[in-house]
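Pasting in a structure now, in structure tokens, and then I'll have a few things to ask.
Every protein chain but one is kept in place in this view of the complex.
Which chain is which? They are A and B, in the order written, and residues in each are numbered from 1.
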Amino acid sequence: MKCCSKPKLCSHKLSFYPQVFLEPIKEWSYFVGDRVEILSGPDKGKQGIVSEVIEERNWVLVEGLNTKLKVLGRTKQFYGSVVSVEQPLLINREVALVDPADMLSTKVEWRYTEDGEKVRVSHRTGRIIPVPNQARTTHDYKSKTTYKESPKDTTDSEISKITFSPTLSTFEMDIMKSEGIEETRIPNKTYWY
Amino acid sequence: MNKLSRVLGVVRNQLATYVPRINATTQAAVAPTADPKVPAPAKDKHEGLMEFFDVKENWTTNEVRVGRSWRKEELRIKSNQDLHKLWYVLLKERNMLLTMQHEMNEKWEPFQSPERIDKVHESMVNLEEVVRERNRAYYLLETGETGERPGRVETNKVGMHYFFKASEHVVPPEHNNHWFKKFGCNRREVAKFRLYYNEKIWLGRLKEKNRNTRHVMKLYKRFPDLDEEALQAEYPDVNLERVKRWNGAQGHFMPRNL
């Protein structure tokens, strides 16, 4: 973005990147699986579920809303197949989170609970908007509780076992002691420069 | 000719007895003996070599699901012996993964879950860092130094700064004729170069600042009600109060009564 603010002077001429204007945002508060309301465009006022988040452009895709029809695979013989493609929406300006208390759009704020947990809070009603479980999925599991242990995994009880006891020795000295290797020779002096 | 080569060979052999070949003094002189996972020596066939391959159930699957890598705080509570054993488990796992990847690449087939290599690598890096931490603590307590390879910031021959890493020598520097100082420069000789170099850096910074200021101006034009605190945090050099009053930051709107 910044490196190519002047497209004409861009050193790598093969790739042309237009200048992108990103509104700086303090803290990200839109996640996959959130219910949002659309504030502008043909689908204004409709509510939907966030299907994709593109943080680099402050964009959000809403499932089945704000779509454009697109013709794919059109040839002289075949008229092509028409699909509807979701168009990105700018967060906070074209889209807003929905408060679960009254199902209306609100601004949100990050606050701490008494237990020290960080939560999203609706600006209008003060109700907590929980982050959906869908946002917590990783490549390895859908949710932490449903993860199935593989035979090569170390078990939780094995990991939490404390076997370290501090001794006045380096790692190498300790291993040599436990392996029964004795070394009485003293290394000669060397110089570091 | 023959005689000469024979003599040279003798000399080389003699040298070899004096100076130990560094690598010859065993990698893994200290492979863990008490590890239950290491099988007994394979007498009849290739049980040891089959450890280079994954278990047979994973040959035909499209995906192998495994957990995450070891973290530093988990490794810190383990004894040195445990870490030593774990290192060899990880080493074998990495060899196995590399072997499988090579075989799959040769057969033009996708390698299942290649992120396993990264997980093992991350665990090994963490383990080594924990071991270094412990050794550093010992040396600081005993000698007052970290025991790491010493280094310092030095000036090179053209007057630029770099981090000089010292190396180990048998002979002190004043008696070492083969070693010469790579750092240190004549200030007067490099003065002109330093001047131009510093000017280039300074101009670069100035250009970046101006570029950022213009970018902020255009941001104001597009988003008149943006969050100024976040903007200032992203562009700390830019004077927002000044930029806001510029003509380019005012936006382009149609008059209402038209």
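Assume a residue touches a chain if its C-beta (ideal position, glycine included) is under 8 Å from a C-beta of that chain, and two chains touch if they have at least 3 such contacts.
Quick note on the criterion: contacts and distances are computed from a predicted model.
Engineer: When you check the chain that is not on display against UniProt, which of "Cytosolic iron-sulfur assembly component 2B", "Large ribosomal subunit protein uL23m", "Serine/threonine-protein phosphatase" or "Transcription initiation factor IIA subunit 2" does it turn out to be?
Structural biologist: So, among "Cytosolic iron-sulfur assembly component 2B", "Large ribosomal subunit protein uL23m", "Serine/threonine-protein phosphatase" or "Transcription initiation factor IIA subunit 2", the name matching the hidden chain's UniProt entry is "Large ribosomal subunit protein uL23m".
Engineer: So which of the visible chains would the left-out chain be touching?
Structural biologist: Among the chains that are shown, those touched by the missing chain are A, B.
Engineer: Considering the whole complex, which of B:T99, B:T155, B:T213 or B:Q232 touches the chain not shown?
Structural biologist: Of the candidates B:T99, B:T155, B:T213 or B:Q232, B:T99 is in touch with the missing chain.
Engineer: Tell me which residue among B:E115, B:E168, B:E208 or B:E229 touches the hidden chain in the full complex.
Structural biologist: B:E168
Engineer: Can you list where chain B touches the absent chain?
Structural biologist: 18-31, 38-42, 44-46, 48-53, 59-60, 84, 87-88, 91-92, 94-95, 98-100, 102-104, 106-107, 109, 124, 127-128, 131-132, 135, 139, 147-149, 168-170
Engineer: Given the full complex, what residues of chain A touch the hidden partner chain?
Structural biologist: Residues of chain A in touch with the missing chain: 79, 81-82, 171-172, 175-176, 181, 183, 185-188, 190.
Here is the rule we use: only the chains that are shown with their structure count from here on.
Engineer: Show me the residue ranges of chain B that touch chain A in the complex, using the header's touch definition.
Structural biologist: Those residues of chain B that touch chain A are 30, 33, 64-68, 74, 76-84, 93, 115, 131, 134-135, 138-139, 141-142, 149-150, 166-173, 179, 211-212, 214-215, 218-219, 222-223, 226-227, 229-231, 233-234.
Engineer: Per the contact definition, I'd like the list of chain A residues that touch chain B in the complex.
Structural biologist: 2, 5-6, 21, 23-26, 93, 139-140, 147-150, 152-154, 159-165, 168-172, 174-176, 178-179, 181, 188, 190-193
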